[in-house]
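The complex is shown incomplete by one protein chain, all other protein chains being positioned as in the whole.
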Amino acid sequence: MLGVHGNNGAETHVLLIECADEKGLVHKITGALFRNNHNIVANAEFVDSATRKFFMRTEFSGALEKGKLLKELESILPKGSEIKIKIAEERKKRIVVFATKEHHCLGDLLLRNFSGDLNAEILAVISNRNDLKNLTEKFGVKYFFIGDEGKPTEKHEAEILSALKPLNPDFIVLAKYMKVFSGGFVSKYAGRVVNIHHSFLPAFAGANPYNQAFERGVKIIGATAHFITKNLDAGPIIVQGTIPVDHSYSSADLSSAGKEIERTVLAKALKLVFEDRVFVSGNKTVIFG
Amino acid sequence: MLGVHGNNGAETHVLLIECADEKGLVHKITGALFRNNHNIVANAEFVDSATRKFFMRTEFSGALEKGKLLKELESILPKGSEIKIKIAEERKKRIVVFATKEHHCLGDLLLRNFSGDLNAEILAVISNRNDLKNLTEKFGVKYFFIGDEGKPTEKHEAEILSALKPLNPDFIVLAKYMKVFSGGFVSKYAGRVVNIHHSFLPAFAGANPYNQAFERGVKIIGATAHFITKNLDAGPIIVQGTIPVDHSYSSADLSSAGKEIERTVLAKALKLVFEDRVFVSGNKTVIFG
Amino acid sequence: MLGVHGNNGAETHVLLIECADEKGLVHKITGALFRNNHNIVANAEFVDSATRKFFMRTEFSGALEKGKLLKELESILPKGSEIKIKIAEERKKRIVVFATKEHHCLGDLLLRNFSGDLNAEILAVISNRNDLKNLTEKFGVKYFFIGDEGKPTEKHEAEILSALKPLNPDFIVLAKYMKVFSGGFVSKYAGRVVNIHHSFLPAFAGANPYNQAFERGVKIIGATAHFITKNLDAGPIIVQGTIPVDHSYSSADLSSAGKEIERTVLAKALKLVFEDRVFVSGNKTVIFG
Partner (left out) sequence: MLGVHGNNGAETHVLLIECADEKGLVHKITGALFRNNHNIVANAEFVDSATRKFFMRTEFSGALEKGKLLKELESILPKGSEIKIKIAEERKKRIVVFATKEHHCLGDLLLRNFSGDLNAEILAVISNRNDLKNLTEKFGVKYFFIGDEGKPTEKHEAEILSALKPLNPDFIVLAKYMKVFSGGFVSKYAGRVVNIHHSFLPAFAGANPYNQAFERGVKIIGATAHFITKNLDAGPIIVQGTIPVDHSYSSADLSSAGKEIERTVLAKALKLVFEDRVFVSGNKTVIFG
């Protein structure tokens, strides 16, 4: 189920800090905000006890001199800290959605984009098929068909990259894009590509997992939204969800149920990502919901 | 969460029986099907012990002589039995959707209608506002604006009825239609109008319930899909669902969460209704899911 | 979450039939009940379209001549049909619970047994450790310690079998029993041993799965209740459930969450099994909930 904050973050700045843990970090960081006359609206911290890394997300208000604040934070934080300041006016994300044939996730995103509750703007849809052109264009969104048939991966990805370049998206969303990206492609958009895929208890490897799930008589069907990494379907998990099924579900019924939970989980994950609530820490996410 | 059977019911006939309970009913009914050479694909019965009413839903296949089977069933069932046979070819429902300003339920239904997973055809959208015209027409669905401003209810409803007449819908869906129908209107479409509205634990009467929920600090927000009756918001319940919230939700956030659960619950309810799975028994529903 | 029917089934007889599908089965079976003057209280059927097997569960009332009814059913059903009649008075199940060290499932079962809402009687607890003796005996239930240290499996299982023999249980419940039974043992109690184990999305093989889940940053933890078969943890699934977790959960926290969902899922599965609602069909279950 989608836990939703109506606030899409357009009224406050957000400070995101990721650094080695040490004593006094919160005190130092909030001091810099205080001296710059900012008011903290929301604040959350987490220390990963395994890696001793410190994560902090602060929503703050007040007239911002970004360069000055950034410099001040750099001077007081440990070396190698990652500091990001998202200015209120720039917090709406620019995204490109990839899809192939299935409409359930893309349609949901187009609708949420249309109604303005995604805190993002869909710049374009890119597909290796033409099936979803009609649906996409209904919503006045550009549709790039970039066919892959008989094309080497390298050439196909080069075409995609050249389409992406002028769009310059903050994030790429794989909304049932049925093609695996090369490691090279992934590294160009590291931490910025969100994928959705079905998940099962237990997991089923290989072709037609819904058929395997049917044979196994599973009682729940799941979906996982995650960032992609070179390791297919094994990147940092953002959101997972499940839906109950029973013996009366055919393999096709299980697949339908899977689509319902996929679109719910993807929308929830994107909401969190686009509100600057998700850190990637190694192969895990830290989420301030 | 939407429990979904992919089978939209287009391949089988459905027999729906509602009658006074007596010994041997299942035997008699299945006997009629057997003699007419039908094969039972799915079968479910329920006896309401309070009212002693018997409910049965049977999916069956095989060449159908509807009139003959109906007559045979009438001859063996108690007087006053309600017997409905839904022929495979006619099971796709013809519906009209009413909405006012909010797009979250209507958009979802238009999308499901477009992709064919609703087992229904949206004949038209009727609204007392113009806000949703653009969204509706994107999907090639007719939009009737029937304004109510400064119009007596009687006149407004007469206009609606005359728009509905040629459409002759099986069901009317109130997808956030913010106007109460008169008892007269309701009785013309008894058991055929599905409404969605927010629900809370505890319930809040009066204006701005989300504000009341906020003041009360609720931890879950709910939605109820039900048939409308003369008694506003008190008709037979089809589906209910909830979504978790917490202290960080503003009144507007609670309302956003409410929209998410409303559209999920409405879609689930319509799926059940359009697959001929829902009986109305007094002020309750009997659902063979 | 535990969906609970308060009716533990003590007032009605239950007929369970499993056979090859053919036309007219429901008619024939209900005819036999009708001729024997029984009233059908609840009825459910299912045909597995893959195997063409027919399953039927009927709750019925009225003075019963079990042998006569059984003979009549045998004469009208296909050869090889499995027909079981559970007499009202005998529907309370006699069970033996196995556990090792963890108390969360055993404690819950002892409590439900004590309060009479399990539709079962725990005849004894058998354990390869002494940790749970105190808890078990609080509830006046016999505790058999059957140590396995330095004992060959064959000898250990022989001791267990000889403890089980006089108890003659209908079902064995493995409530976190941390020892794998041999194929020989399993076949002696085929379809009568229910196990609970943790489950993950994705699944983690090998030792310390909670640590693996922690490393992977999962967002839900699951549990699966199933019948055991020779194939470890791969038997027919009865119930599955999940619980949400987040980045702030340590490996130990994940394990705690896992215990919560394990005891909920096990209790729900046993409720279904003990109410004669669960058929095993190959490697799947058919459940009339």
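Going in written order, the chains are labelled A, B and C, and every chain counts its residues from 1.
The criterion applied here is as follows: a residue touches a chain if its C-beta (ideal position, glycine included) is under 8 Å from a C-beta of that chain, and two chains touch if they have at least 3 such contacts.
Fair warning: this is a prediction, and the values are worked out from it, not measured in the lab.
Asker: Given that one chain is not shown, which residue among A:Ala20, A:Val47, A:Ala88 or A:Ala252 touches it?
Answerer: Only one of A:Ala20, A:Val47, A:Ala88 or A:Ala252 touches the chain omitted from view, namely A:Val47.
Asker: With respect to the chain omitted from the figure, which of B:Ile85, B:Val239 or B:Leu254 is a touching residue?
Answerer: Of the listed residues, the one touching the omitted chain is B:Val239.
Asker: In the full complex, which of C:Thr12, C:Gln240, C:Ser255 or C:Thr285 touches the chain missing from this view?
Answerer: Spelled out, the listed residue whose C-beta touches the missing chain is C:Ser255.
Asker: Considering the complete complex, identify which of B:Leu64, B:Leu167 or B:Ile220 is in touch with the unshown chain.
Answerer: B:Ile220
Asker: Which is it among C:Asp21, C:Asp117, C:Asp148 or C:Glu215 that touches the chain not included here?
Answerer: The missing chain is touched by C:Asp117.
Asker: For chain A, which residues touch the unseen chain?
Answerer: Contacting residues on chain A, toward the hidden partner: 23-24, 26-27, 30-31, 33-34, 37, 39-47.
Asker: List every residue of chain B that touches the chain not included in the displayed model.
Answerer: Within chain B, the residues that touch the unshown chain are 46, 48-49, 199-203, 215-220, 222, 224, 234, 236-242, 246-248, 250, 281, 283-287, 289.
Asker: Give me the chain C residues in contact with the hidden chain, please.
Answerer: Against the missing chain, chain C presents residues 1-7, 42, 103-104, 107-108, 111, 114-115, 117, 135, 138-139, 241, 243-245, 248-250, 252-253, 255-257, 259-261, 264.
By definition in this document, only the chains that are shown with their structure count from here on.
Asker: Going by the average position of its CA atoms, which chain sits the greatest distance from chain C?
Answerer: The chain lying farthest from chain C is A.
Asker: In whole angstrom, what separates the CA-based centres of chain B and chain C?
Answerer: Chain centroid spacing, chain B to chain C, equals 37 Å.
Asker: Any chance you could list the residues of chain B touching two or more other chains?
Answerer: Touching at least two other chains: 42.
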